[in-house]
Every structure is written in structure tokens, then in C-alpha cells.
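Left out: one protein chain. Kept in place: all the others.
After this line comes chain A, so read on.
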Amino acid sequence: MSKPFLSVENLTQSFPDGKGGTMTVFENATFGVEEGEFVCILGHSGCGKSTIMNILAGLAEPTSGVVKMDGFEVSGPSLDRGVVFQNYSLLPWLSALRNVMFGVKARHPDWSKAKVAEHSETYLSMVGLDGDAIHRKPAQLSGGMRQRVSIARAFANHPKLLLLDEPFGALDALTRGTIQEELLKIWGGTKQTVFMITHDIDEAILLADRILLMTNGPLARVAESVEITIDRPRSRTGIVEHPNYYPIRNHLVHFLGRRSKELAGQPSNGAPQSPETVRIDFTSPGPDDAGDESLRLRAVTN
């Protein structure tokens, strides 16, 4: 089996628990992300999603284990891994345009200022920001607009891997819907590899090719990898009509509601913990799962 584009191998993170021992958040987590794939990771708070994200971004060091991207080990932050933070992390003293230019200038130090500005404006208009708004400071923009700027900043740099840390967590449901579709549109154009944390099941189904499900911490693990067998392009209104939508959704709800607890707290005993692949497809029943009435149809591959 060839190595995937992004490969997370035996990643372990533990912290001192304050009583002299250690608290292991997750242990020997092992999974991969293919090039051009949109992967969402779902799990309850405290299962270490953000820690995994920070390790992928290079902002934190794992206790043990490695992350390899394109065959090279990840160490420290890099322009090849763009991050969109939940709290936008725009620089408040710069205008929206200048914030995007800040990123583009870091990526292309040799570009002229006009070229940087033009490139930045292109990406801002892709997320629906143009005209007067791009010259405003973040404090004068709504939360949705700020997150759009942040997304534009990340996409404008063409990172090999885009990390989204609950980008829509702080937005209201209506704004979230609009920006999700904008994100899909811009991603459809660039086909970047995306790794995204979310708490929102519907958001994950709408956006992802594959959803990684994490059990509860401590000793969390990436238990399942659920393929989203819904054709693209997708739209919020379109996907609910798809025969696979509710089966997948029910599976996810069931996992987060019950099985994430049941599966929690199992030590790995040193073995790499790879997620089980789950494929739910009612459109073209294969020979394997023809007679299976259960909603959880699984084809275990490894």
C-alpha cells in the first residue's frame, strides 16, 4: 500500500495530570489523507481534535509519533500548511485586503506590491468580498465577513494542506450555510487537500469526502472513517434528498451519541490505532451488503 499524501503515524499526546502522573489524550493515532481529499474530523470536546490540528499545523509538538506530508516529516509551521483559526486570527490593525496581502507577501516575497494586491483581491472576491468592504478593518466587519477574509487569506497562499479549525463555530446558522457553500465553491476550483475540525454533523456531510470519528478522551482514538457517498457538486438543499444522506447522518449521530462513549478509554497497548473504514451506500448495493438491513454497513479494509 502506498503512503497517503498526509500520513499521521502513531501520534500520541499526553500531558502531566497535575498529580504526578500523565494524562494521555490520544495514543498511537494513525490515519492518512489523500491528495485533494476533504476530510472532516468529528468528536466531542476534549478528545484532542484541536491538538491533532495544532500538531498538523506545526504549532505543537506531539509526545511521540510523526506526521509526514508528501514524504517529508512535518516539523514546525510552514506555508505549505495553511490554517484558518476559529477566532479568525486577523490582524486587527490591517484592513481586510492588507490581511490577505500579509499572507501573500509571506508566500511570494518577490512579487511586486501591485501583483500581491491583485492576487489578494481575486481571492477576496471569490469569497464574496469586494468594493468598499475590503478596505475596512476587521472590527468593522461582521463575524461572517471576517471568517471569509481568513479563508481568502488561507486559499490565496495555495498551501498543500489546508487546516480549518472549526471555522464556522462562532457564526450563526444562516451565515454558516452561505460560507459553507462559498467554501465548497472555492475548494471545487482549487482541489486542495483540506483537513477540518467541526462539531456540526450536517456541515461535515455537506463538505467532506470522508469523516473521521473520534471517541471520547482521554485515550481517544480515531475509531472510524466514514465515506460520504454523495456525489458532488453538493448543495445544502440537494444533499437531503440523496438516499444516502439520512443513513450516513444516522450513523454519525449514533456514533457521537452513544458509541463514542462506549469505545472510549481503550489503551492501544502499543499497536497503531487505525480507523475502520465505513461505507454506507444505498444507491448501488454491492454483493457484500445486499442482505444487510442494518444502517451500519461496513466493509473493513486494511
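By definition in this document, a contact is a pair of C-beta atoms (placed from the backbone, for glycine too) under 8 Å apart; a residue touches a chain by one contact, two chains touch by 3 or more; residues count from 1.
One rule holds for everything that comes next: contacts and distances are computed from a predicted model.
Participant: The chain dropped from view, which UniProt name applies: "Nitrate ABC transporter, permease protein", "TonB-dependent receptor", "Xanthine dehydrogenase accessory factor" or "Siroheme decarboxylase NirG subunit"?
Facilitator: "Nitrate ABC transporter, permease protein"
Participant: Taking the full complex into account, find the residue in A:49, A:81 or A:242 that is in contact with the omitted chain.
Facilitator: Per the contact definition at the top, the residue touching the missing chain is A:81.
Participant: Which residue, A:89, A:178 or A:277, contacts the hidden chain when the whole complex is considered?
Facilitator: A:89
Participant: In the full complex, which residues of chain A touch the absent chain?
Facilitator: 57-59, 76-79, 81-83, 85, 87, 89, 91-93, 102-103, 106-107, 137, 139-140, 157
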